[in-house]
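First, the structure itself, so that you have it in front of you.
A protein chain is absent from this complex, but the other protein chains hold their places.
Chain IDs A, B and C follow the sequence of writing; residue 1 opens each chain.
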Amino acid sequence: MGKAQKMVQWDPHNIKEKLLEIYPPKVARKRAKQIMINEALENTTPEIVANVRTIPGIITMRGCTYAGCKGVIMGPASDIINLVHGPIGCSFYAWLTRRNQTDGINEGNENYIPYCMSTDMQDSDIIFGGEKKLEAAIQEAYDIFHPKAIAVFATCPVGLIGDDIHQVAKTMKEKFGDCNVFAFSCEGYKGVSQSAGHHIANNQVFTHVVGDSKEEKTDKYKINLLGEYNIGGDGFEIDRIFDKCGITNISTFSGNSTYDKFASANQADLSAVMCHRSINYVADMLETKYGIPWIKVNFIGAGATAKSLRKIAQYFGEQELIDRVEKVIAEEMPLVDASIKDIFPRTTGKTAMIFVGGSRAHHYQELFNEMGMKTISAGYEFGHRDDYEGRAVIPSLKVDADSRNIEEIHVEADPELYKPRKSPEEIAALEKDGLAFKAYEGLNPDMDSDTVIVDDLNQYEAEKLVELMKPDLFCAGIKEKYSIQKLGVPMKQLHSYDSGGPYAGFKGAVNFYQEIDRLVNSKVFSYLKAPWQEQPELSATYVWE
Amino acid sequence: MGKAQKMVQWDPHNIKEKLLEIYPPKVARKRAKQIMINEALENTTPEIVANVRTIPGIITMRGCTYAGCKGVIMGPASDIINLVHGPIGCSFYAWLTRRNQTDGINEGNENYIPYCMSTDMQDSDIIFGGEKKLEAAIQEAYDIFHPKAIAVFATCPVGLIGDDIHQVAKTMKEKFGDCNVFAFSCEGYKGVSQSAGHHIANNQVFTHVVGDSKEEKTDKYKINLLGEYNIGGDGFEIDRIFDKCGITNISTFSGNSTYDKFASANQADLSAVMCHRSINYVADMLETKYGIPWIKVNFIGAGATAKSLRKIAQYFGEQELIDRVEKVIAEEMPLVDASIKDIFPRTTGKTAMIFVGGSRAHHYQELFNEMGMKTISAGYEFGHRDDYEGRAVIPSLKVDADSRNIEEIHVEADPELYKPRKSPEEIAALEKDGLAFKAYEGLNPDMDSDTVIVDDLNQYEAEKLVELMKPDLFCAGIKEKYSIQKLGVPMKQLHSYDSGGPYAGFKGAVNFYQEIDRLVNSKVFSYLKAPWQEQPELSATYVWE
Amino acid sequence: MLLRHTPKEITERKALMINPAKTCQPIGAMYAALGIKGCLPHSHGSQGCCAYHRSTLTRHYKEPISAATSSFTEGASVFGGQANLVQAIDNIFTVYNPEVIAVHTTCLSETIGDDLPQIFDKAKKDKKVPEGKTLLGAPTPSYVGSHVTGFSNMVKAMAALAQPGEHKNGKINIIPGWVEPSDMEEIKRLADLVGAKTTMFPDTSGVLNGPMTGEYKMFPEGGTPIAEIKDSGNATGTLALGEWCSADAARLLDTKCKVPCSILDMPFGLQATDRFIDALRTIAGTSVPEEISVERGKLVDMITDMHQYVYGKKVALVGDPDQVIAMTEFLVSIDMCPVHIITGTPGKKFEKRIKELTKDMDCEVNVKAKGDMFLLHQWIKNEPVDLLIGNTYCKYIARDEDVPFVRWGFPILDRQGHQHFPTVCYKGGLRLLEQMLGVLLDRKDRDDEESKFELVL
Partner (left out) sequence: MLLRHTPKEITERKALMINPAKTCQPIGAMYAALGIKGCLPHSHGSQGCCAYHRSTLTRHYKEPISAATSSFTEGASVFGGQANLVQAIDNIFTVYNPEVIAVHTTCLSETIGDDLPQIFDKAKKDKKVPEGKTLLGAPTPSYVGSHVTGFSNMVKAMAALAQPGEHKNGKINIIPGWVEPSDMEEIKRLADLVGAKTTMFPDTSGVLNGPMTGEYKMFPEGGTPIAEIKDSGNATGTLALGEWCSADAARLLDTKCKVPCSILDMPFGLQATDRFIDALRTIAGTSVPEEISVERGKLVDMITDMHQYVYGKKVALVGDPDQVIAMTEFLVSIDMCPVHIITGTPGKKFEKRIKELTKDMDCEVNVKAKGDMFLLHQWIKNEPVDLLIGNTYCKYIARDEDVPFVRWGFPILDRQGHQHFPTVCYKGGLRLLEQMLGVLLDRKDRDDEESKFELVL
């Protein structure tokens, strides 16, 4: 298909118009602010509105706060029992659907990920309250599994009927003694998207788990990897590279995580942030409370991976590590280069659209660039303005009713555990040498001018974009996959990776090149029309042998 | 179904009439002699004509001489390469279709049974002769597999074009030195049924293999088991019982056989004959040439098994063996009795028909009797008169054109190896104590009077018999299975056992009881008519809730 | 072991459900609504519900699933969802222009007590509902029943649209229950062959098993036209397939429109199909064409031919009540032994019916309504089975316990075929039998020792 579409030309303003024209005025006004043409204006960069309510009735890609909390952040923790307090559905839908891969069992940890646990609330519980049932359920879970920890998640009705899940958790924790029980008020109606759930989850993990580990970590070059979720084994590949480099990943938030890893996060000497959106506040809290500085990294893309490794080495500043990192990069790149050499002629010049998450719509452009593919339109499903425009805008963000409801916890330096890893002078020196701390420039600067950036893209706009801009590939989630493919455009899931992956690190990059090559060059999308649909005329006389 | 049919009454003469009425006179006259009513006539027993040509165009159950030779007798020999000289079909159809089970590999023997080898004769071979190709094929088989022995089988055209397969075999045997090569002139057109093939096969094995073993067998109570083919593992079960009794089965003809077992047959002290039809002449030759007496045994049926074991013990006459046999029977029977107790109430009074082979139509009546089932009609597919009427008639059998073509080999006492196992006095004594040597009474005496005995039953007669006598079960082969079942009567294959078995010995008996219970009592044969076929009238008014 | 922490020892649980064999009402309502022509299902709750239901249905069908949501915020949850729903209705008709919006509630909107009829009135008063368009709504509180209940409630809401008229339309209503698009197609094919004029609702065939053509249609050709649903009040009678899925709607048609009804089992397997076809021909006053008798005969033929391989085999079966009841009858009828039977949906009637169906079987039967797969797994550990039948989640048990497994039910997230090949009626019976034989014989071929390995089965 590619060929034909490379010729497609469009005027971004015209496209924005077309996207808006069908809407009722009020909707059009609102969406106009979330659809942005990436262009230089007189001495200002264009603003985009993000992290705002989805309009009722508009078919959105977004999920809820519970999904962000239970599904995204806590789902990957293998040895913490996730007990959902609510009607059965919420726990059923989050059951094994997020590809939370773990090898925790290899270190003798339990793996409860294949289990789906719920209080299965009934109408009587709604009427008379569900605390007793929750308590009983926690007890039964404890009696059957004897876990290290039990995490309780609230679904919509819980908040409304006023069950005090935190009190129940507290009571049971004290009762058990050897099992940490804590709860999350992550009712689905809170916030405007999964994003609120990430925040709620991370706050509770930080409050109830971080610092709870007795055992001291003594390895060198200890880091936390924040905002990496090990989808398709991304985290396995990144850890493989860290091990090779001699970097010790103490705690990933939260891919392939365990209770003890969370609990030890305070012992790291650096926080490396992958998904800025879902985790930057944890990075801040780790610094404030324990003195761990953070930098933004990205392991999506071979180049980005090399760059991120170098940043970490630069931070620790020891030649031994710097050399080893260079050696690893030198070892890994030939395979990557060979693969690019193979696929580049077939992929270069093709176009892609990416509408996912809070960072992938940005990170994956690295991989497409390496393949010579251009991302002509992109946007986040639950990003905030700073994810588009960079952290510079954070001070200017106004807190609206929806975000106000999401608890912000304020931490201070821990009397015992606070220990600044670097002196202000050292930090300054590193910054002088180009290592930026707490820095993220966002998506917009990395995209070409006149590309179209859309926040919280919806079903209708997606279809229109594809119709007008005819990309060779569209990237989003499962709900979008088949409506896009029906249009004859291959669709790649960048939430679940369509059961593929890993795509992070060096080997992941190679996997991705091959996968995209398969998608944009397969003949199977050329079979859409039958011969009689291409030549419908009846007149044809048949040619016999 | 059973219930209904138990009331069916018939007059055997009337049935015979009905079976014959459709035939052209000539055919009717011929078939009349092969359909016999089992009744006492004034001071003679009724005669039956058997082992005669099938009438062209009459759909028969029979196969050919090649099938009897390659398929039945030589097929089970695991470490002898069977190379079929002819067009591809004959070897293809005999490929793994006979359930020749073997555990020869456990004693380090090769297993060529899963291999199908053929010279795949082409028209050029028919025109210019196939000897060269046969020679080349034997060479290739030898080069690839290095077998102990290669058996060559002639198919129809070979005889007609005059390939001298025996000369080729002789040449190659001499050339190899370490591989016995011998051939079988078993062209399909010879004889009137598989029976001729059994004879040809056994003659060649006796001539080329028996006595060829260097190693001396020193165990006690050495016997040959002749005419047992290990279908469904029958032989495994019988050997299990022999081992338990301390009886050494040196050589089975030919179930689970190997080259060395055939070669050692001359070292046994007794031949026990299962299938009288296919093997009695081998028993005779073993006696004449090596001095091994033979007795008829039957391991189909728990009672028959016990009886046969006792006969063998009686033959050897040592108390140790006699006691051990009794002990084994005492150990095995409780399971059998328990199973009969379970199924008997459901099977007793049911009726069966059996039309197979040269001995099973007789042997299996033992099992049905144990279940309280009556065999109301039976006959052989390739039996001879002596299989019906007993060996007494053998002298009076006249040799017709078809049997004349089947080589009869005449053996004499072997100068070195002949050694009478018992003195004439001992034999006489044993006979006096009721152990009959070389004795077989045949099928007829064991069947009730007024039952209908049919030789070489054909498709038309089978359908008629079922229609008229409505048995609860019909036993024959794969070709008959589904036409009978279409009539709503369960059909049990007694050639292949429908991939079931073992049915021999004690455990086999239990298997058979359960299998027949399943067949004659399953509800699935009651589903033949749809409700609207049972109540076709349209008038019915529907009864709403 | 994937489920390494499941103990063999069974302890009673009063509060904790582990590895459910059910989900909540709204997804059932959404699936049912997709069986109305030109209908956009709408989830009145927070947007996560809608996202989860769409994702699950999409994974099951590998097809686009369109549905909208009221996107509740905390505010709405406190002050009520009317404003959200009215705005949603306006946006939906403006942007997507469906013929019908089928709204179902959620635990959220039910807990705060939103009243759909009243909100619909408001929307109409505010002129948000264009001429000739239809709104329908079903209350589907997630904390009552299961996804099956939600399906039933939405189908009942369809029946509520029916109007009694002067003259009968001579048609028979068929309420197929929660079966696959391919099953609905098959039921229609057989009804046509019998010569019965029928209205079937819902009907997801053509909606959820659509072709790949290069065009995307949010509203494909399939589905029951709303006019036909409204006309179902004039039918001769209603055949409801499945007590749990279809009875409420049928009885509503009876009470409201005096359309008599009969509740049959879902037509899985020989006998249930016999009863369905026989009912159809009796009501329609037609005679069953030979073609159907032949299809039936082919099923009986395979049953008798292959009986020895299924006879006495122990089966663990989990799924939804109507399906499991029919399947149990089928398994028993071919001499298999369903020994562990679970449905996640509540209902003592279920256990009673299963006990009746299995009473002549000479082995112990474990049966539980409102059960879960954790218990099923424990039962299997205590009494192993030869075959496991259930949805995709069963594959964790199948792998751990090394049990042959046939995927059947909802959801099937990891294999293809269910959307294209029916398992209802006689042809479906052939397919079920083929699949059961396939896994049983594959196991035999895998495990037989060499000396027992069979070419012919």
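In this section, contacts are C-beta pairs under 8 Å (C-beta built on N, C-alpha and C of every residue); 3 or more make two chains touch, one makes a residue touch a chain.
Predicted model only: the values in this text are computed from it and were never measured.
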Among B:Ser91, B:Asn180, B:Gln204 or B:Ser251, the residue in touch with the chain that has been omitted: B:Ser91
Residue of C:Lys8, C:Lys168, C:Lys352 or C:Arg399 touching the missing chain in the full complex: C:Arg399
Omitted-chain contact residue, chosen from A:Gly177, A:Pro345 or A:Pro536: A:Pro536
Options B:Lys133, B:His363, B:Lys470 or B:Arg518, residue touching the unrepresented chain: B:Lys133
For subunit C, the residues touching the chain missing from this view: 1-2, 59, 62, 206, 209-213, 293-298, 300-306, 392-393, 395-396, 399, 413-417, 420-421, 427, 430-431, 433-434, 437-438, 441, 445-446, 450, 453-457
Residues belonging to subunit B that touch the chain removed from view: 22-24, 27, 53-67, 83, 86-97, 105, 110-112, 114-123, 125-126, 133-137, 139-141, 143-145, 155-157, 159-161, 187-192, 401-402, 405, 459-460, 463, 477-479, 481-488, 528-529
Hidden partner chain, residues of subunit A it touches: 96-97, 99, 101-103, 105, 111, 233, 236, 482, 485, 490, 496, 498-500, 515, 518, 522-525, 527-528, 530-533, 536, 538, 540-545
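The rule is short, and it goes like this: only the chains that are shown with their structure count from here on.
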Separation of subunit A from subunit C, taking each centre as the mean of its C-alpha atoms, in whole Å: 34
Euclidean distance of C-alpha centroids - subunit B vs subunit C, Å: 54
Between subunit B and subunit A, distance of the C-alpha-averaged centres to the nearest whole Å: 72
Touching two or more other chains - residue numbers and ranges from subunit A: none
Multi-partner residues of subunit C (each touching 2 or more other chains): none
